[in-house]
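Of the protein chains in this complex, all but one are displayed in their positions.
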């Protein structure tokens, strides 16, 4: 707990709360109305998931440029299966999910087997999958799938908590549990934190990389399911705007590009902050130009703050340390 | 005062038997060199496309625009390469191009600058905005990814505001003298006596040649380039070796911004006007060229030739597919697959060379 | 939720190629003598449902005018550089007549000039270059300002002539967007203050999810005050129809284009009206003109003329018949152009 107080997560939490309170006041209290809250949370589900999908690959020091393409392709596949081929909903969703996971697995395998830079591999698979997505849906917007799925996508518990948001949180929880408390999860982080040390401890970095990419694909599969359930339809533009936010959330959340950090909470909180900016845009009828300006400032501000924090912290620990070190002195 | 090492110390330090400094010492064979591999790939693909569609060698309609593209994206790649050299990223390359071209556009539209004066102003603006990014990174120690991403958003906000305020159509359409010619002229328009250059080579490509020359020279021949690479390898060690790392960070980003501006100018000249959306498509190609060419994302190693070849590889594939009339349903699928296959051969070569080397001993 | 009955947009989009051919006499008012030397390329800005009718119409052009070859190439992907590359590649492959939707209105004249200087026939289709000049042989396009004006009028009518409306559209720094914003403003202005407009929401046409999120946020923040939404871009139109239906607010939505998804919205009442354009007419008449110009049979009397290809307000009442109106317009276009030609 004491350590938590000094973390990036804490900074983000404070920013979140302040931002939220500010928005509530600015909207004259409207924002805490059931519908507004629901809308706020409804559109957090997918951003949280794509942030997490990027976070797991960042955790092994890789990156995934194909987030949008994997998600968009899986969503398109599900849509087409249901609308054009009458595949039952659960089957189509399962199949789409598996496709996304398989795409992630393919990324991982390609990185490991070819030793080509992960950046290039995922760029190439992104290109391929964008092609497949277009081949699947063309310029159509596919929406002829059972209403049950759509009502799942728009249903909210107590009129406030959208189911899809809860699904996203559940995924975040599971991911956190897996990274913190399971052996494969720990091994994955060890590979990211110090690949040589991990290897010396008998951990297969290759396996960690494959696992991370597969997990990323699977999370994107869930994101695709939620997208299909909650969008007016599926078309070739799905996934088109996922790339940048997917990086922004974990990095604002405190992830290191060099690997080794599991920042599930930070990623979720960062997604909240970005979402608040959207809300502010609508609330103040801001021109997108101004919104972009604000996003830029918030990102920079929050991270600079975090940096100042850690620096101060570092200084403090260094000053404190001598006693501990001297304790082992010559006798 | 120098600190000579005396004979005694030197004698004491000498190894009894120096290892034979093998001439081949640790070098990989030429065919395993990544750049040469890329070159072979590019040539093979060009020949293949040429066989399938002889029009591939049409100077005016294919080679000329292809080279113009390669030239521009090479400069885009170099812009990224400069920050990659210190282990940073510039996610705002495209927007920096847009920003600098906005200044150039203003200089044409409002101040009636000549073509080259406007370019110069743009380059300065690019260097300045890049330096700003570098300065923030150096001062705050925040990751370059985050800073340039934030800057990207900031500019994304700023640029349209300026365009909407100053123009009717969100573009500066004033064309200074010489711009049209620059777009269309090839080396055939440059003659020494009655020997003229090839009509397949656009004059615009000269900018890329100059940029490659300057960047290559800086990194291979100068103190600045060496210091950038050292900073990229280890900031701590660089700082402790007396390299002003903060200043190098700023320099790298300024170079990046300046090159982004040049690329923006080349794009503006080749498409026709200076508009807010310049550079929107720069980001991925900016990484693709250098990284395909062997520049390390982690910093400390760059390849200018590699950047050209990496850029050429992707442009040639796309052009070939264009000529084969591959529709959008298949275009991206082929593009991605060819890239993967082509690069896998690179890996196979490396493995083979390692095997061979151990066998030779 | 709104209608769940989308089939392929190709078969339900208003008007098919065949219809338009039957409207004119074979070859139109001026008959093409020999189209075999003409290889026609229709090049949209990128993949978009709006352009899909061009594909079939191009095939029709080929059979009807006995053209050497036709192609429909959307690989430009909304990037002017890429589109320029597509154009030159097509030229290298032997195509010599081009109907182009320029990605960047401020740049496309340059591309046109290049092609003209090489002796090709060029038409600006579905959008005209920004500014006062058009360097193509002709421009056959929706008058976007007029279309937006009509859409705004339809919205105002739908809300009963009073209240607040909001305009959702695409890329702010695109000259067509500016024209659309002006069209809507004009219609609002004409109400003399009875209708007011919230600040325009731009830049939400990139993808469906962004559009959907923006609409939801807009409705959550301002839904109670809004009576009508006029959209002049595709994704915002789809998102607005869906978002309003989901929110159960009494808001009227006016959309753009007649993609299957939107027409089904009109039929089910989720969308009050849409402004259909005339892509079939553009491709058909454009193809015919380009063939005449490309075969050197005719030249334009005044190169660069700009002709409105028409826009049509579609409501529940005329959703099944508006296409006749459109066909009539196509026929009219041919006659209009015939007078602009000087032929051998």
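Labels for the chains are A, B and C, by order of writing; each one numbers its residues from 1.
Throughout what follows, a contact is a pair of C-beta atoms (placed from the backbone, for glycine too) under 8 Å apart; a residue touches a chain by one contact, two chains touch by 3 or more.
Everything that follows uses one rule, which is that contacts and distances are computed from a predicted model.
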| item | value |
| --- | --- |
| Protein name, per the UniProt record, of whichever chain is missing from view ("ABC transporter", "ABC transmembrane type-1 domain-containing protein", "Ribose transport system ATP-binding protein" or "Protocatechuate 4,5-dioxygenase subunit alpha") | "Ribose transport system ATP-binding protein" |
| Interface partners of the hidden chain - shown chains only, full complex considered | A, B |
| Absent-chain contact - pick from B:50, B:199, B:244 or B:327 | B:244 |
| Residue of A:198, A:218 or A:291 in touch with the missing chain, whole complex considered | A:198 |
| Residues of chain A in contact with the chain not shown | 177, 180-183, 186, 189-190, 193-194, 196-204, 260-262, 315, 317-319, 321-322, 324-331 |
| Interface residues of chain B (partner: the chain not displayed) | 1-6, 8-10, 12-19, 21-22, 24-26, 28, 218, 221-224, 226-227, 229-230, 233-234, 236-244, 300-301, 354, 357-358, 361 |
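Going forward, only the chains that are shown with their structure count from here on.
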| item | value |
| --- | --- |
| Pairwise touch network: line, ring, star, complete, or other | complete |
| Euclidean distance of C-alpha centroids - chain B vs chain C, Å | 38 |
| Touching two or more other chains - residue numbers and ranges from chain A | 134, 138, 287-289 |
| Residues of chain B engaged with two or more neighbouring chains | 160, 328, 331 |
| Residues of chain B touching chain A in the complex | 136, 140-143, 145-147, 149-154, 156-158, 160-161, 284, 287-288, 291-292, 297, 328-337, 339-340, 343-344, 346-347, 350 |
| Sites on chain B touched by chain C in the complex | 53, 55-56, 58, 60-62, 65-66, 69, 72, 159-160, 163-164, 168-171, 173, 183-184, 267, 270-273, 275-277, 280-281, 318-319, 322-323, 325-328, 331 |
| Partner chain B, residues of chain A touching it in the complex | 65, 110, 114-117, 119-121, 123-132, 134-135, 138, 244, 247-248, 251-252, 257, 287-297, 299-300, 303-304, 307, 311 |
